[in-house]
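Written below as C-alpha cells is the structure these notes are about.
Only a single protein chain was left out; the remaining protein chains are all shown in position.
Should a chain be cited, it is by its letter among A, B and C, assigned in written order, with residues numbered from 1 in that chain.
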Amino acid sequence: MIYEGKQKIWSDYQKDIPDDHYFYVRSCIRQSIFPASEMVFLDITRNKLQKDFFETEHHTTCGGIAYHSDAIPQETAMTIIARQFALMHKYGYENYVCSCITSFGLYTETLETWREFPELEAKIKEKLWESCKLEFAKPKYLAHASDIIYKFRNQIAQQAKFKLINKKTGEPLRVVEHIGCHYSKMFPSKGFGGAEYPYVLAGMIEAWGGEVIDYPERRHCCGFGFRQYFVQTNRGYSLSNTHKKFESMEPYKPDMIITNCPGCPYFLDRWQYVISETEGKTYGQDGHGIPVFTYEEVAGLVLGYDPWDLGLQVHQVGVEPLLDKMGIPYNPENKFKGLNNKDLGRPELPSCASL
Amino acid sequence: MEERIAGGYDPFVLPFMIGIVFILTYLLIALIRIICIMPKSDRKRLGLSLLKPKIIYKNIKDIFGDCLLHLKIFKCNPLLGYMHASIAFGWFMLIVIGHIEVALFTPQRNGIIYYPLFYRYFVAEQTPTPKGSLFFFLMDFFLLIVLSGIGLAMLKRIRSSALGMKRTTKPCVADRIALYCLWAIFPLRLLAEGFTAEISGGGFLTKSTNTLLANFFGNDINVLPMWWAYSIVLGLFFLALPFSRYMHIPTEPLYILLRNAGIKPSHPRKGIAEAEIYSCSSCGICLDACPMNTQKKNIKYSSVYFIRFLRKNNTQKTNEIADKCLMCGKCVAACPVSVDSCALKQSQRSTITNKLPYNYSFLNDVTIHSETHISDINAQSGSDNNNVLYFAGCMTHLTPAIIKSMTSIFETVKEKYVFADKDGGICCGRPLILAGRTDAAKEVIEKNRELVRNSGCKTIVLSCPICMKVFKEEYNLQGVTILHHTQYINNLILQGRLKLNKSEESFVYHDPCELGRGCNIYNEPRNVISAIGELKKADKEKDKSICCGGSLGSLTLDYADRTQITRESLQALTIENPDKIVTACPLCLKTFGDQSDTPVIDIAQAVADNIK
Amino acid sequence: MTGFGYSLTPSSRINLDDKDKEKWNKLIDLEPDVLKCMACGSCTASCTAGIFTKTSLRSAILYLQNGQEKQAMEYVKSCLLCGKCFMVCPRAINTRHLLLSISKIYTLK
Partner (left out) sequence: MKTDLYKNYIKNANTHRMNNNVIIIGGGPSGLEASAQLHKMGYKVFLIEKDSQLGGHLAKWDRLFPDSIEAKSILENILENINGVKYFLNTEVESITLLDKEYNVILSNGTTIPATAILVACGFDLFPAEKKEEYGYGIYDHVITNADLENWFKTGLDDRIVKNPKRIGFVHCVGSRDEKAGNRYCSKVCCATAVKQACEVKEAFPDAEVFCFYMDLRMFGKGYEELYLKAQKDYGVRFIRGRVSEVAENIDKQLVIKAEDTLSGKPVKVTLDLLVLMAGMKNCVSSAKIANLFSLKTDEYGFFTGKDSIYKLQYSNKEGIFHAGACTGPKTLPESLHEARAAALAIDNYIKSLE
C-alpha cells in the first residue's frame, strides 16, 4: 500500500464544513441502541469544543428505513425531509448535521435530486406547505456528525487523556474503520476521502494515535442491507456478509473496529456473537470478539469519559480487553449499574466473544 | 525308392524335431486358450458352424483361397499375390507330396514326423522308375516355385516398389530371425537335396544342382552338413515362429473358422481377437491403404503396427493408435487376411470408454415427431403401415440442402411419410459405438428402436450412412425395410415413380466410408447418377474410396491432418474434371464443401434438381 | 450452541485461487484443443442432446476453467458423442475427444 497515493486521493475529496452553529438531528436507531453516543457527541461538541449545537424535539425520523425498504414512496420521504429542513430554518440555522448515515445519504440524495429536477423541488415545497404549513428551505451546509468530529479531530487529540496506543508495548492499535455505505458510495464527492478510501474515520484514527488497517473487504457492507435483516428468512444472508468481512480482516489481527453508521456497529457487534454461536469462531484475541465502537464512543474514550457512561456495557462483544490495552481505568462492578446505582441485570454469558 | 539309412534316423533331425514339437505344443495350448477365453455364446456359435455344410464349404474355400493361394492379394497385385501364393501353396504341396511319397514308398515310416522332410536323405532310388521320376519332378517343381517366391520376397525387402508396394513394414527381431530362416530353408533344402542327389537320385532341379555343385565342392563332405543346416534352420524357424509375424501361417485357418462362424471381437485380446491379431502377416498392405499415411508422420498409426503393439500388450501405444484411426475400413477391405482391425480398435477403445459415466435418463422423455406429411391429400395412400419413416440424422440437420431435397422428392412421388427427427431427434448410436461406448450406445439404440416400432412404419429412409450402418447391424428391426436415401431413390426410379431429366452435367461419385465399405452400397448411387447425367470415374473408387477426412471415427486426428486427407480425397475424385462431386453423406458433404473447388452436392440434391 | 433459525449462506462465488490445476493440466495434455474455445456457443446451439438436456460443451469448458468440476460434468453427462459440435466449431476443436477426455479425467478418483 502506497500511502502517498492515498493522500493524493484524500486531498482530492475534501468538503467545506462550517465552523459553528449547527442544527443537530438524532438517529432513530442510535437513540435506542447506542443512546450514549449522541449524548457524548453533544457533550464533546458543546462543552469540550464550545460549539453551538441546537436540537429540537419536533424532529422526526427521516423516513430512510421505510424508503429503503420500499414501504413509502420517494415523495413522502422528500416531504418528511423538507419538514426537517424547514424546522432548521425556523430555528434560524443553516448548517444541518445528522447523526445517521442513512439519513445523511438520503438528505444528500434528496438535495441532488432537487438540483437535477427543480420541478420536483417545487412540488415538494407545495406538499410541505399543504401538510405542515412550513416554509421550505434548504440547508447551506449538510454534514454528517462524523464529519464534525473529523473536522475537530486534532482539537480532540490535544485534549486527549488516552491514545489509541497499546500502553504496554507503545505500539499503535490496529483499527478497522468501517464506513456506512450511504456515507459516500452514492455521492463520493460528499464524503471526506471519497468512496474508495474514505478518510473521515481514518483521519480520526491517525490523529488519535491508531493505525488504520486496510483489509481486502474493507468496502463491503456490514451486512445490514435493510431487507436482508428485516425479513428473518434473509438473515442468513446478512450474517454471511458480515462473516465475509471478518474472515477478510482476521489476518490483520485488529484491536478494534470504528464505525460511523447506526446499523454497522450493531451488526458487526451482534453478528460476531451469532457467528461464535453458530460457527464456533471468534475473531479477536484469546477467544474474544473484536470490540466495535461508534466514533463518538472512541472520541469519548480518548477524552477520558467513563466507559460505562459511554454505554459500552450494552455492547455484545466485551470492551474490557481494549480498555486494558489503552490503559483506561474502569470499575468492573459498575458495568451493569444504571442511574442511581440501579442494577441493570446481567446478560446471560455467551459461550464466547464476550466478557 | 528304397530306404537307404537303416532305422530311418539320423541325429541331424533333432533340431527340426525340437522345433516342431515346440511349435505344435505351443499351437495346441494357444488354441485351447483361445477357445476357453471366448465367451460361451461364441464357443457355441463356433461349434454349430462346424456342423453346417454351407459354412464348412466356405471354410474350405476360404482356407484354400486365402491361406494358400492368396487370391485377395492376387486381385489387387498379381505379382505380390504370386509371391505369397508361391511360397504358401508351394510349401503346402511339398508337404502333401512328401507325405504321399512316404505313404507310397516307405509305408513303414508313416507317421514319423520328420521323415517326409528329410526323405531324400533316407530314401534313394537305385534304378530310375517312372513313378519315382514323377515324384522327383513334382518335388523339384514345387521347390522351384517356392524358390521363385523367396526370390521375390527378397526383392520386396530390398525394393518394395518393385512389387507395387509404396511402403513395407519394419520387421522386429523375431521377425528377422524367422524371415532369414524362411529365406534359408528352401535354398538349403535345394543344396541338401542337391548334394544328396548323386546317391538318392533327383529331378531336373536337384540333379542339375548336384552336377553343378559336385564339381566345385565335392559331394560327400557336404551332404551331412547341409542336412544339418536345413534341419537347424527349420527348427529355428519354428522356435521363432510364435514371436514373429509368421505366426499368421498356423493362425489364419483358425481365424477363418471363427470369422465364418460370425463371431465378432468384444475385447481386443480375447477370443477371436487373439486369433485375428496372430493372423496378421504384417504384410504391410494396410500401410498403403490408410488415408492418413500420405503424411509420413502418421505411418506409425497403421493397423499393422496397432496389431503388433496389441500382441506386445503395449497398452499405451495401442490406445494411441486406436484413438487416431479414422475407422474408414480401407485397411480392412485391403487386408489379405480380412483382419478387421477397425473392430479391434473399437474394442480397444471400449476398454477405456465403456467405463466412463453417462446419464441418458432424458431419453425417456423423447418422442417422435408424429406429424404425417401428405403432400397431396388426394394421393393414393395405402394403410398406415406402408408409411415411410424418414430419419434424417444429426449431421443431416447441418446440411439443410439434403433435407430440403428429400422433402421435395417425397412430395414429388406423393409419399406418405413421417419425418421422425424434424424437430431434432436423438443420435443413432453409431458415434458412441465408434468411440467404443457400446454400453451407452445400447440405450440409445433401444430408444430409437422403440420409436421406430411405435411409428408403425414398414420402411425407414435414412440420409446419413453413419445411421445406416448401425440401423442395419444393431437395430434388429425385422419386418422393417431399412434404406439409405440412395437406395430409396434408386427404387423410385426403378419403379417408375420418379421421372428424371438427364442433364448435360458430369458427376463423380464419392463412396462414403460407412455407406460403401460399411454397408456395401456401391451400385445404387451410381445407377441414380447415371439417370441424371454422366458418371465420371474417380482415381480411387468403391472399396478403395478415400475418406473425406471428416470421419467421426478418429478421436485424436487433428484438423490439419484431416484437411490433408480431404484434399487427397478431392484430388482422387477430380482427376476426370467432373462438373460436380456427388456424395451421399452429410458429413462428407460438409467436409468436402469447406475445401473443394468443384461444387459438392448430395445425391438427393442432384436428383431433386433434375426432377422432370 | 444456540440456534437462531438462520445460518451462513454458502457462497456462490468462483474462487480461482482454489482451482485444482492438476486435472486441468492433465486435460490440456490429453486434448490441448480445450484451450482454443472462445465461448461462441455453436456447440451448444447445435447439440443433439441439448434439445432435451442442458448439455453444453461450452459451459463445461467454462466450469472446468473455473475449477467447478461437479457442475461441469452436468453439462457433458448426457452427451451422445454425435459429433455435430465438431462440425460447427469455428476453431476446429476436436470436441468428441475433448468430451471423452473430460469424462476420463474428471471421473478418475
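In this text, contacts are C-beta pairs under 8 Å (C-beta built on N, C-alpha and C of every residue); 3 or more make two chains touch, one makes a residue touch a chain.
Every value quoted in this text rests on a predicted model; they were computed, and no experiment measured them.
Asks: Give the labels of the shown chains that the missing chain contacts, considering the complete complex.
Replies: Those shown chains that the absent chain touches are A, C.
Asks: Taking the full complex into account, find the residue in A:K151, A:R218, A:H243 or A:K325 that is in contact with the omitted chain.
Replies: A:R218
Asks: Suppose we count only contacts with the excluded chain; which residues of subunit C make the list?
Replies: Output for subunit C: 12-17, 21, 28, 32, 35-39, 59, 62-63, 65-66, 91.
Asks: Mind listing the subunit A residues that contact the chain we can't see here?
Replies: Touching the missing chain: residues 1-2, 4-6, 8-9, 194-197, 214-219, 251-252.
Here is the rule we go by: only the chains that are shown with their structure count from here on.
Asks: Write down the chain pair with more C-beta contact pairs when B-C is set against A-C.
Replies: Looking at contacts between chains, B-C has the larger number.
Asks: Using Cα averages as centroids, what's the distance between subunit A and subunit B in whole Å?
Replies: Using C-alpha averages as centres, the distance is 86 Å.
Asks: Measuring from the mean C-alpha position of subunit B to the mean C-alpha position of subunit C, what distance in angstrom results?
Replies: Roughly 39 Å separates the two chain centres.
Asks: Indicate the whole-number Å distance between the mean C-alpha point of subunit A and the mean C-alpha point of subunit C.
Replies: Computed from C-alpha means, the inter-chain centre distance equals 47 Å.
Asks: For the complex, give me every residue of subunit C touching subunit B.
Replies: 31, 46, 48-49, 51-53, 77-84, 86-88, 92, 94, 96-97, 100, 103-104, 107
Asks: Okay, in this complex, where on subunit A does subunit C touch?
Replies: My answer: residues 232-237, 239-240, 243-244, 274-275, 277-280, 351.
Asks: Along subunit B, where are the residues that touch subunit C in the complex?
Replies: Per the stated touch rule, the residues are 323, 352-353, 356-360, 362-363, 365-366, 394-395, 397-398, 423-427, 429, 431-432, 435, 437, 444, 550, 552, 555-559, 587, 590.
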